[in-house]
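One protein chain omitted, others in place.
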Amino acid sequence: MLEEALYTKIHRLNQKVWEGRVNRLNIQMWLDNFDGTVKPIDAERKHMLFLLSNFMYFGSLQIRELLKAVFRDLYKYPIVHAIRKDNRDTRNLALIDGLFSGELSKSRFLGVGNPSESGCHLLYHFRQMNALPKEIFIHAHEIFRPKRFTGRWVLANKAIRRYVFIDDFCGSGDQVVGYCKQIIQQAKKQDPRVKFFYYSLFGCKKGVENVARRKLFDDVQCLVELDETFGCFHGMSRYFHAAPTEIDKGIAERICRKYGSRMMPGNPLGYGDCQLLLSFHHNTPDNTLPVFWWDEVSPDWTPIFKRYPKLSYTSI
Amino acid sequence: MNTFDGNPFNLTKANDYSDKQILNYWVDVPGENGFAGMIKPTSPMPIILLGGKGSGKTHLMRYCSYEIQKLRWPAKPTLDSIKTDRYLGVYMRCEGLNADRFNEKGQQSEIWSAIFEYYMELYLAELLLSHVDDFFNTSDAWQKSQTKLCRAILALFDTPQTANINTLKQVIGLLVSLRKKIDIQVNNCAISRRLNIPITVTRSRLIFGIPRLLSELTPLQDLQFLYLIDELENFNEQQQKYIFTLVRERRGPSSFRIGSRLYGIRTYSTFSANEELKEGSEYEKLLLDERLRDEPKRYSEFAKRLLASRIKGVSLSPSSEDLVASAVKSLPQMFEERNDENFWEAETTPVVSKFGEGEFPYFKKLRQNLIHAARAGRLRDVHSEQQIDRIIQKLKVDKYSLLEKVNVLLLYQDWSQNKELLDAASTISNLCRQFAERRPKSGRYFETYDHFAQDLLAQFFRESNQPQRYCGIDSIIHMSMGLPRHLLIVLKHIYNWAIFNGEEPFKSRPISITSQQKGIFEAAEWFYRDAKNKGQDGSVLQESINRLAELFREVRFSDKPVECSLCSFSVDLSKVNTTTKKYIDLAKKYSLLIDISGGQRDRNSMRVDAKLQLNSLLAPLWDLPIYRRGALPLDPSLADAIFDPGQSENFKRLLNARIVAMNAPFEYKRKLSRTAQRELFTH
Partner (left out) sequence: MTDYTIFYKSQLSVVGNWSKENEWDLFISAYNSSKRVSDVFAKVRAGHKSWLLFPEYNYAETEYSGLNNYYAGAYTNEADYILGYVGTLNLNLSRIRICIDLTGFIRPYQLFLTKLLWERGVKRFDALYSEPNVYKEREKTKFSSGAGGKVRQVAGFEGAHSANTSNDMLIIGSGYDDELIARVSYYKDAARKIQIFGLPSLRADMYQENELRAQLAEESLGPSLSYFAPANDPFVTASVLSEITRALEKQKQITNLYLSPLASKAQVLGFSLFHYLEGKQRPTSIIYPFRPHYSRETTEGLSRIWKYTVEV
């Protein structure tokens, strides 16, 4: 029976990857949300169970690993590459490390959004995982300082050559552009040599391209890219590539759209119409289908992967 | 919090355990001196331990190793410590030699054989002396100068060893260095294509010579030096031949315990003119899981103690005995069981209620079968739907669906014998009423119920799209079929499912049937899937087992099954082809099929056929029974179609021919009977 096969897959995912976040009870409570509005109850729940079995979840171990990878592969490597090229392909580790340390001391790392947001929260673990000194982490407002007597805002430390924004997820890219645009424009006006970087653990391809297109940052990258095939109901969706015959993409979409429209009328399939099946240990992005995470008073809904889990931030 | 990590059954393999854990979690089999009575470490007779994967073979051999002997002794052992044991166990795993590298690379096989034998000589000698040196260093057994002993060991070499060696440590150093030289040469040979290794000692001089010297020149007298060579399946045929030659040439205070998977022995021959080792006089064979299966009570007791010690997280000792004993006693209550009262009413009623006013599937099917047969004029006394209604009405039983199933079966039996069905239905109805009221222990109705109740219950669940019920501690133990590892794997999965289903296993309430079923099914899937990893022919084996199981399933779920609780078969092996024999043999070796000792006498000819059962752990994959009763005789062509991939295209046809007589309208049987009658009249 398909349902039992799906439960078995979810059970295995739960053991290995999902940190034991779900069990049959809370799955059943979540499935109980689907009351046959679009299709008969059994059909609705079967389709949703199928989507759940394709859900992607990254636990704390995996998030920490990706934070290591951001530093190592996106930030550090290009600098090391340049150092080697500038020094005749040297493999002298002492020389490379020394020059790199110099570059690191002239870099500053920041989060995107206000300190309570999940992107900022990750900075603590980013620092920990990469054994970095506290001093190179700042808030956005610390890029500038008021100039004495004039009160004009100037770059606080002219020695800093790189400002690196670290984010957990880039959906449409609007948030990061909105947050950083003025900062970057102001800073570059004062010193065009200063570089800005935006590195995200996860990103929707179109969102990352959106950010890159604005030409605010000198480099925009994400570690784990989600192209349109990760859009659940996209024409090229990878989730229905080899789906069982009982599962119909169109039906699944109608179900999610109908229930989702009660939650986010303008974005029934997730913000920016991203239609994702994605959650992290510390949060679920609102670009994920709302039927998975909606946890507000109205409409009343039991989520399966909450958007704001009631876990302390130290639990990561 | 992820409580899967708290699963007390996470460690399922001997090799997952440290030496300390092997000792601490050791559970012996009750009676007859336990496992020691099977492996007999002090007996000079070599023993070959064969067992399926998970039979406990490695566990047992490691338990006899010096590393674990040492843990059993006091922190500072004395000579008495080892003398009480009366043996010193030298444990090695064949995979540690990475023996496949002694092959090809542009060299001839004879050269590789010689190098391998030399390497083994050094390897075993190194292991033995390491243990002896460790024992002398940690005990007060022998504080004297080791020079004489070392000189005597060096004298065993053909080539004089000129190094200044006075201690065992130095001898060990020499052995390590000789072995390393071989490693470097062998490893580089892939690229260099050159090999130049002088053999410095004749075969078995060190392996048997050192124990003799130890018993002559040190206090280690009256002691058996036991070479425990495990995982022999990792050696090729030539290398195994060498080991068995050592067994044959065994002398002095040395003996062997050789461990291998059932499928792992490629040859029993030796270098003595290719003669095979003689069982009984040169070695004994211990088929470990077979031995445990043959003593189900003993195995069950062992299994329960094993589980209890895991659940309680204690090692077995006098102080924990009460705790473990009480856990053993309460084991059955920790698992929800089926309720068999009143003809399994509690199992069937909840399912029945889902049908509401609709006709149950078995009556629907009976109705359809009767309608078709009646329209074709095949029934003696049934010609109308009203008559069919009357028949079905007579077969109905209030509350007891299982008895309805029995009634339907009896009707099918009567139909296949061409009886008048209206009368038959009345008779069945009366018998049923009497059975339900008086519960007799004899008679046709009782016999049918007694034989087929479980099969009919299985049919009932299948017809109502319900999962089969596999549950209860006794069933779980039985399904492990003498392989303790299978038992642990099943329990591991059950525990994980129980957690997933929101239960608290082994705490307050029993583990639900649902969790047990899911766990058992997952273990079954693992075992079936694991068949592919069984080296050669794994996929072919899988497909053969699939065909066999399909046959059993077709019989079990037919209208009129000819055997009850069917999960075994018999076949005359002298009539099947060699490929079939080969795959049956392989299936036995991989424990996919279990040889049921004794064979089965064919009712007609008195010849003894091989009788084999599908491993019970696989049963859930095809909704088959786990306890065997009847065995299906297979004719050779059907056996070939099942086991020989070259004949498998005949399988469907032969399967259909075999089961046609078990399904309405039972035409085949009647045709046969009419043909037989015609033949009677013409002769």
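Order as written gives the chain letters A and B; numbering starts at 1 within each chain.
Just so we're on the same page, a residue touches a chain if its C-beta (ideal position, glycine included) is under 8 Å from a C-beta of that chain, and two chains touch if they have at least 3 such contacts.
All values reported here derive from a predicted model rather than from experimental measurement.
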item	value
Which residue of B:184, B:325 or B:657 touches the chain not shown here	B:184
Omitted-chain contact residue, chosen from B:29, B:64, B:92 or B:428	B:92
Among B:540, B:555, B:576 or B:631, residue touching the chain not depicted	B:540
From A:80, A:132 or A:212, residue that would touch the chain that is not displayed	A:80
Touching residues on subunit B - with respect to the absent chain	10-13, 15-16, 19, 58, 67, 92-93, 95-98, 100-101, 104-106, 123, 126-127, 130, 176, 179-180, 183-184, 186-187, 190-191, 231, 234, 489, 526, 529-530, 532-533, 535-540
Residue ranges of subunit A at the interface with the undisplayed chain	9, 12-13, 15-17, 56-58, 61-62, 65-66, 69, 72-73, 76-77, 80-81, 84, 91, 93, 96, 202, 223-226, 229-230, 238, 241-242
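The rule is short, and it goes like this: only the chains that are shown with their structure count from here on.
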item	value
Subunit A and subunit B: spacing of chain centres that average the CA atoms, whole Å	49
Residues of subunit B touching subunit A in the complex	1-4, 465, 467, 496-497, 499-502, 518, 522
Complex contacts: residues of subunit A adjacent to subunit B	1, 4, 8, 11, 14-15, 19-20, 23-25
